[in-house]
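Pasting in a structure now, in structure tokens, and then I'll have a few things to ask.
Every protein chain of the complex appears in place save one, which is left out.
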Amino acid sequence: MSNKIVTFGEVIMRLSPPGNRTMKQSHEMEFFFGGTELNVASSLATMGCDVRHVSSISDDFVGESAVSFIKSLGIDTTFINKNEHPLGLYFLEVGSSVRASRIAYNRLNGSFANIKSEEIDWEKVFEGCRYFHWTGISPGISESAYETLKEGLRTARELGIEVTTDPAYRSNLWKYGKNGNEVLKELVSYSTIFIGGVNEINEILGTQFSSDKEGFMEACKELKQQIPSIHKIFDKIRIGVTASSQQTQGRALVDDHYFETEVLEVNPVVDRIGTGDAFAAGLIYGLINFDDEKALKFANAACAIKHTILGDINYSSAEDILEVMNGNSGGRIKR
Amino acid sequence: MSNKIVTFGEVIMRLSPPGNRTMKQSHEMEFFFGGTELNVASSLATMGCDVRHVSSISDDFVGESAVSFIKSLGIDTTFINKNEHPLGLYFLEVGSSVRASRIAYNRLNGSFANIKSEEIDWEKVFEGCRYFHWTGISPGISESAYETLKEGLRTARELGIEVTTDPAYRSNLWKYGKNGNEVLKELVSYSTIFIGGVNEINEILGTQFSSDKEGFMEACKELKQQIPSIHKIFDKIRIGVTASSQQTQGRALVDDHYFETEVLEVNPVVDRIGTGDAFAAGLIYGLINFDDEKALKFANAACAIKHTILGDINYSSAEDILEVMNGNSGGRIKR
Amino acid sequence: MSNKIVTFGEVIMRLSPPGNRTMKQSHEMEFFFGGTELNVASSLATMGCDVRHVSSISDDFVGESAVSFIKSLGIDTTFINKNEHPLGLYFLEVGSSVRASRIAYNRLNGSFANIKSEEIDWEKVFEGCRYFHWTGISPGISESAYETLKEGLRTARELGIEVTTDPAYRSNLWKYGKNGNEVLKELVSYSTIFIGGVNEINEILGTQFSSDKEGFMEACKELKQQIPSIHKIFDKIRIGVTASSQQTQGRALVDDHYFETEVLEVNPVVDRIGTGDAFAAGLIYGLINFDDEKALKFANAACAIKHTILGDINYSSAEDILEVMNGNSGGRIKR
Amino acid sequence: MSNKIVTFGEVIMRLSPPGNRTMKQSHEMEFFFGGTELNVASSLATMGCDVRHVSSISDDFVGESAVSFIKSLGIDTTFINKNEHPLGLYFLEVGSSVRASRIAYNRLNGSFANIKSEEIDWEKVFEGCRYFHWTGISPGISESAYETLKEGLRTARELGIEVTTDPAYRSNLWKYGKNGNEVLKELVSYSTIFIGGVNEINEILGTQFSSDKEGFMEACKELKQQIPSIHKIFDKIRIGVTASSQQTQGRALVDDHYFETEVLEVNPVVDRIGTGDAFAAGLIYGLINFDDEKALKFANAACAIKHTILGDINYSSAEDILEVMNGNSGGRIKR
Amino acid sequence: MSNKIVTFGEVIMRLSPPGNRTMKQSHEMEFFFGGTELNVASSLATMGCDVRHVSSISDDFVGESAVSFIKSLGIDTTFINKNEHPLGLYFLEVGSSVRASRIAYNRLNGSFANIKSEEIDWEKVFEGCRYFHWTGISPGISESAYETLKEGLRTARELGIEVTTDPAYRSNLWKYGKNGNEVLKELVSYSTIFIGGVNEINEILGTQFSSDKEGFMEACKELKQQIPSIHKIFDKIRIGVTASSQQTQGRALVDDHYFETEVLEVNPVVDRIGTGDAFAAGLIYGLINFDDEKALKFANAACAIKHTILGDINYSSAEDILEVMNGNSGGRIKR
Partner (left out) sequence: MSNKIVTFGEVIMRLSPPGNRTMKQSHEMEFFFGGTELNVASSLATMGCDVRHVSSISDDFVGESAVSFIKSLGIDTTFINKNEHPLGLYFLEVGSSVRASRIAYNRLNGSFANIKSEEIDWEKVFEGCRYFHWTGISPGISESAYETLKEGLRTARELGIEVTTDPAYRSNLWKYGKNGNEVLKELVSYSTIFIGGVNEINEILGTQFSSDKEGFMEACKELKQQIPSIHKIFDKIRIGVTASSQQTQGRALVDDHYFETEVLEVNPVVDRIGTGDAFAAGLIYGLINFDDEKALKFANAACAIKHTILGDINYSSAEDILEVMNGNSGGRIKR
């Protein structure tokens, strides 16, 4: 069986003043293409996986540039459609030390928000596919994105595809009338692998579990009880010490077995965006290639090394990540 | 009587790859704030006029940067409101020689499109004001922008304010259901000074005048007959020889008197955007300070020199423009 | 009563190779406008205060750019005059870790050094004003700067305005013949609020107090005895651990009551210049809006966050500073 | 039958100081991937053709970046091998007006020079292929590049594939011992379509034809007599008026029928490199989609528009080129 | 006899916003070291001559960078002293087409203005020297610069050294109390070769000759009559068609023999600064290596090619200049 992975989600452009400048101090901005699910796809493709991304982009030179970028990563762009709406984007002012980073979005009326469910032939999309990855961002953008995603999830489960879920709840989305928590619970029900922790479970189930180990284990059990299709739960813990220093750790519950990784420290942080996506991609890669415990370790190392790379994408090879996992501190030059 | 000028229109951000790069070849973009009516305000403020701009911007750090920029020009920003929608923007790939420039917009759901008529107290806006400048871009963006503008025009005329009109018809606007030509005719009826030529008149009146001198004179007469409040018509002719070389000329009909300027040539062109706005600003400045013929010459020189300045804004002083008007070819350094 | 604040001092341009480059390694320099008193004005204006800056700048496009920048911050520039001398400037090579930063000045014959006392109508300047802020830099630049300042201080006290003093003694100034320590003592006598510590008091009074808590308290008492108009003393302690890591703390003596803040750590440091000015601005904002202890805490947090912002100016809002004051470590993104 | 095109040649990196700077004046260089045959592939892929490039690159992160770039264009990279030699590169100082551009090469011991004939399974390469494009650069780099190419040409002809030839003779190549003119004649013998003019024919055949129309026709006849497999000859004439201004024209002899295009002028020139390759790509696209005369016109327009694009690659769509061909001067913005 | 050339004059830093930006639109500036006499020295050193520059620079890292740059050109810096005053500098906004360039100076109190005559041991400076080049800029900066130069001129003539003079009269200098025209006449009296035309002669002698050929010849005769040590007069004519297009021509009177060069056109102009200095350097090189007529042609070609090079320095080799002189239009790439 093929290991092809399908991802679905917005292709979004990030615009950011160079270095630590604020926008008022700048006349130019660096730009990057990303998007939480595309970031997962990109990292998987960089590690050599066969990946297909499904989305809808703008039918202009901005969209063309985005596709060109996605192709450069080796991702299959066959199912990226175009429409007359502009590509979603956001502005980022990068913080430092005690100054937090700030984001301003422009995505709610973009080309992805205007995706149409009927444009996607999900059966064709999933041909030869083993994993389908989605996040809670997509259904928060628009009703049609929600519907398109639901149809994809339904089809995936019908076809017996493993569904990995990052149920990122964001309160600044969900402007189109639906209740985010309810919709997320509905969609998470299609999942088989849950990538999230106590906060996410509390939001979906309306529970109040604590975030310590015991709370985590109880929350996981409750989730598995309510949604039995979920057989594995992996949690990423990123501790933002400051805007310039971060710690990452993974923990998991698989078949009532709890395990966790050591804490990795990153200082300084080059870029925080996409570190959760690097974790998810590392995890999926790990699940395909390693056992669950090593997969979690690999995911945590992937999350850590992403903090050192500018932009949304984790450009690390599996070898690079294994080195970090095995304790390489970065102090020697590779010649 | 004060010479304060009020302008109304979108504050829009331009994003452009540096130099002649295409977007695919770039990792960064230069950005500029502008907008056709703000450009007019900016040029007038740079020449020392008292200017107030009315608009609605995003309530985030992007909007804050825009306001900071507008303040730097010395423009009164008291009547620039904020709302929760993103600032409008567009991407520009700058052409060269036989390669034309390209623009992709993201403005139809932005903060200006969501301006509310009731937010603007037009009587307060116009206190001490002598000129009100608007263009046909604003009513094409959204119904509420159209309604806000109409209320402003109605008030301006009630207060006996001179209304200068740049009836820029753009077919890629007008997506919200109204017929652009009809709306423009309605709004132009509030004008006293018309800055446009045969194409604009044909679009508004549905006529077919030719663009030569005779056609221009007939078109003007027809316009003045149908809209008697218009007492002066000034036309800017910009001939785009290539993307790198342009010619500009002005012609006018005031009280049945036709006059025109000489042709000015600009080679190379640094930036084409905002050259029409530089003409309008030069004209308003000229009408305040000179007679009509000198005003037209000044406007034409302002249009020419703007081609040599990066961004949307004409940063030239009145002295700079007078030098071009008086034949200075730019060949000597000012020490 | 209005809370308008008046500041007086040089507008100076900073020129610095990008990043950590030395000048020999560069072909370009980033530039910023600042100046110790203007930095205070800028921070106060950013926090929403009504601020007026008094200075003299060059009558050329460099001076025009400076004014445009000052306007962008919302500062009243009515009393910034122009003369035919060049704008003061300095070059900065930014250090890192064990390598200290270096500055080379070009200011002693500039437009501010050539300010004329008779150009400033101080009574008009202080209309509606509640605070006047000055520093010991200005009188060190030239005799006419000293005289202009003294006239301002005399008028301020006559009008009952609160005078905040940062008595920065710099041995590389004071080239025009006067004894810096004596002049500073004379000018400090016009103060009501003293922003400085043991070193500054020792320099002004010729004393030898130690820099520990006891020494600080004794020094303050001696200062208040010799200059009874001073009723509050606030001290900023910045500990430069390395060029890349700094600690800040505030302490104060108000009416024989000693209090101090906790130590805030900043790592990495983006920019050290203007952190003392951020403290002074935070303090003045705090004195207007909070009690003295909270004002000191706010000032210390303002000083800390300024270390994370490029350039001379603290672009933080009061909300941003309150967050740091309340323990936000910068580790989460604000969306 | 498929229209797949195969190209073979070096992937080379261009390093160039920004703008018109000389290397002595720079601390940074812009880089681009290209190579005469890859440029042809890139332009064809941009126009929507199915293209496969055959080459050998370095097995390091430089080579990885090159492949990523080639993928971004949509070119099939299956037959791009890797070896332990560094990627070929060249430095370019861009001239202006009377100052000519200068190039310094570093390619003769690179990864392409070390390509091995046995690494390429040409039969597999040509599956479904209709056109094979090569140039005289490749055999000048090394003996193994020559042998690999010859094997490709032999196979192509065996399979009845159309072979387009750009016989670029460069005297600064051919350092490995073979006589360039002789080798070129041998390899050109495998051609069916010759893209070159009098100079190229004279070099290959050792003749002395003049470069006017008569000379061109006689030279073509002589070439077709000596190499009967050549049935079409297309010549690009680029007149370098100065480093900043160029003229392009095409002429051809097909079955004793001579035709030529009008002269197109480009001023200013953004980038001269790759303009001949743009001609070749335009020609191949034209031969697939149009008749021979329109193909030549299209090729000439492609050559002209390439002068306005930075880097080696012609990023123009077929629509862009058709516009230039149909007389669009570039003077209007495409919104 | 050696051909060593000594130059004397200010080392000045140019600061300029990148491209065609105005200062208001910039956050960074490109910088270059130059100065009219140093530009001559630099061009001569680049062409392989043995050159020594005499000056006084700032004793800080700015001065160190300047010396490092001068050394990079191969110029002998033994007689460049240091003092505690800042290095002179100027800001340049680069114009385009009809917009003229603008300069703002900061040099009148700098390290060169504070040079001391007694610091220079002119006899040692001139050891082995054949040419001494100076311009009318130096004595306009300060009295001590004037005195230092006069002592140098006196010594040079005593030693029988050829003195080349560029009597650039600038009305924005001469602020220290002396009459520029009178001083220039005094200093020009030490010359043997005069590089200037009718304007310069009129300014020095107070005459009113016309600028046509006859006027030029009469002016030259008058100059030679009044200052008999002058035996050769070479004039550079630069016609600034626009800020982007220039024409250059040379004419001369040597021993009553008039000759002139053809007109060279440069379009576009990359940088106008230092083109007169390139002429002077070309002339001195020509006088050393060629006959007078060829020297003038060479000087004119040097002047033309300098327009295509960014910064103050002509980086062209003698071979580059000979190519332009011999009609190479720059249209072909040198590989």
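When the chains are written out, they are named A, B, C, D and E in that same order, and each has its own residue count from 1.
Quick note on the criterion: contacts are C-beta pairs under 8 Å (C-beta built on N, C-alpha and C of every residue); 3 or more make two chains touch, one makes a residue touch a chain.
Nothing here was measured: the structure is a model prediction, and the numbers come from that model.
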| item | value |
| --- | --- |
| Partners of the unshown chain among those that are drawn | A, B, C, D, E |
| Option touching the unshown chain, where A:Met217, A:Val241, A:Ile309 or A:Leu322 are the choices | A:Ile309 |
| Positions on chain C contacted by the hidden chain, ascending | 19-22, 24-25, 95-103, 105, 170, 172, 239-246, 268, 272-273 |
| Residues of chain D in contact with the chain not shown | 15, 18, 22-24, 26-32, 58, 60-62, 64-65, 68, 86-87, 89, 91, 93, 102, 104-106, 108-110 |
| For chain E, residues in touch with the removed chain | 68-69, 71-74 |
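The definition used in the following text is that only the chains that are shown with their structure count from here on.
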| item | value |
| --- | --- |
| Neighbouring chains common to chain B and chain D, by label | A, C, E |
| Between the pairs B-C and A-B, the one where more C-beta pairs touch | A-B |
| Inter-chain centre distance, chain C versus chain D - centres from mean C-alpha coordinates, in Å | 62 |
| Approximate Å spacing (C-alpha centroids) for the pair chain A, chain C | 45 |
| Length of the line joining the C-alpha centres of chain A and chain D, rounded to whole Å | 42 |
| Where chain D touches two or more other chains, by residue | 19, 25, 72, 268 |
